[in-house]
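What follows is an incomplete set of chains from the complex, kept in their original frame.
Per-chain residue numbering starts at 1, and chain names A, B and C are given in the order in which the chains are listed.
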């Protein structure tokens, strides 16, 4: 718990090098956990980590608010909504895909019999739209990229729970819906014979972050622990990129219960990760997304730079270059 | 032996001395007693929030909730959601209650009906509604019919189980009586089965009403642009605790009101009973 | 429709042959009972508490599907039962209870009228739980009488009634019997009542009809009549009560007189 909190640390102060003995970092990042454990990197961790099997924006935010974890692993949208709904958070690590155009996180699923080959063809189509989820932001980004507005298409509001999107596509309830890579495989396997296709989204959707509540970062011990963790996290991402088969087996097969083929497909589809040591481009792209959301969803304008704790940028750079 | 040694004295006109016997039943109902607990709950919330015992990030303060509700009413979202959800819930409830009752009577009065109907319903109720959504989308699309039917599916289960159970609990001697009176099967259903199963049915209705409300959260995830469930889901994606809590308060209000209404019907419709409650 | 004819065996409303019924292995309640009731005949059934009177009635009414046993029973189609418990549907008001399943024109009026005849005029809208024990019993009697059965099975229908009300009910029952001539099997514990009302009194014991007495006292039956007294003594004897006049006695001398 947070009761045994360490000394207070200003957000502008330099990060301490080492955490006090007995500092426990509670991490909701099962993929990294698996990577660290499989690669053996976990032995390099000097801090005590308590792993929680928690993923996804809403769940990590819930856990933050309940003070159940210290750091979470999500795409670039959840930190924005955390901020907009009054939970003070900072992004402490960033990751992107080496070849984002070839390895998008999401593809746009196209329903059987619907003629969409490029994102410009979306005009006039029914698109599944889940505001509040990463998929929703993606749709808005895609429309911007295609030079379309919400008025040029028909947005069908629905949540991307389970395989709702692929079912909606298959039964022609919507024409286009964003599908995560793991669902793309099953969607095509099932409905390609009927004429179902997918197209790449044409925008980058590869941003991935670690983020933590500000209150955690104000705890000197926790901050030091996070500094230690993000360094190892960066190495773990590198390990994943270099050992896709091992990771596929350990995480997607053993931990998530996919079949080996599906696991390989997903890992291949997601491609190699890279951990930038300079966040400027990353932040610029993030700001673009923010502006889109501000425009399309009436959110409060935000300078996204303020959400980044760039002290960790250096820590990560040091760790990556040092390894 | 206790005897009375006092001489008889004249009794004042309306003097009322009755033997005192410890009451074992619950006694006379307290008027609006049901509200006491709810008021206490509200009080705890207000006090907890005011004293800072409840962190507003976790549980929004009552006044913030009121303010948020005010905003939602001003921009019309709350009313719109209520109307949309209300129509959906009412349609689903009506359909579910009708289907559930008919199935319960068929299955309650015929062993063959029971062996065909009862098993599948037990299967249905063991399966999370959420998991049925993909199939329902495939079969019914993502429009209103799918939503209404999904609600009906959530509703008919408690109606069926309770009515069936109520019916099966009718005392056998009343069926005997009906047999000797030579009533037709329809008369039997109308005069013996339905009134006899009424207590069960009404209990089922209490669950059905809540089920219909809860099902909104599930169905309004799909192709909905308004509705209480939609509002809550959206807010929880965004992490807008205050809106979620407004939604929950609305739920609580609807739930408690509906439950009180059913219990009122219960009191009227079952006035023939002489139970611990009366 | 003669009830005292020699062709009785050939012209019966009720015919029970070799009837066995038992609720457990320990022993039978009915052990090969034979009984014929002629159309229009009024039979009173006496018997010790627990001797199987209700069991017999339920068998005749076809209400003992689950009970082990065998034998042959033939009864007319329209059978009406006055149960030992009054068995009013608690969720129906009195009149609705009485006319339940009655499919004749003017059922409600007839129901009201019958209620008046059993002394419950104006109570049409009462709930069963608002009636006294005797009132419930009369309501249940009204329900049976209103539907003109071919066979009336009545299980102690007057047990909870005071002397005067009882006489009135006797009168009512006899009048209806004279009009519609149903066969009647009436269980009672009151030997006088049996003698006054019935054409025949039978005593059930050990699961068979142990005693079968035809009552030939004519239409005017007085307890003062020596024949009445003889019949009474005879029936009481069958029931195990040795001496009619001393049978009911006060205080501590009672013990030794009750024959086992």
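The working rule: a contact is a pair of C-beta atoms (placed from the backbone, for glycine too) under 8 Å apart; a residue touches a chain by one contact, two chains touch by 3 or more.
From a predicted model like this one, the values you see are computed outputs, not experimental measurements.
The formula for the complete complex in this structure file, using the labels of the chains on display, is A x1, B x2, C x2.
Criterion: only the chains that are shown with their structure count from here on.
With each centre defined as the average position of its C-alpha atoms, the distance from chain A to chain C rounds to 86 Å. In whole angstrom, the spacing between the mean C-alpha positions of chain A and chain B is 41. Work out the mean CA point of chain B and of chain C, and you get 48 Å between them.
Shared contact sites, meaning residues of chain A that touch two or more other chains, are absent. Counting partners per residue, chain B has no residue that reaches two or more other chains. Residues of chain C that touch chain B in their complex: 61-63, 78-81, 83, 85, 87, 89-92, 96, 100-101, 127-129, 143, 147. Interface of chain B with chain C (complex): residues 173-174, 176-184, 187, 191-192, 195-196, 198, 270, 272-274.
Put simply, chain A touches chain B in their complex at residues 57-58, 61-62, 65-66, 81-82, 84-87, 130-133, 156-159, 161-164, 167-168, 170-171, 173-174.
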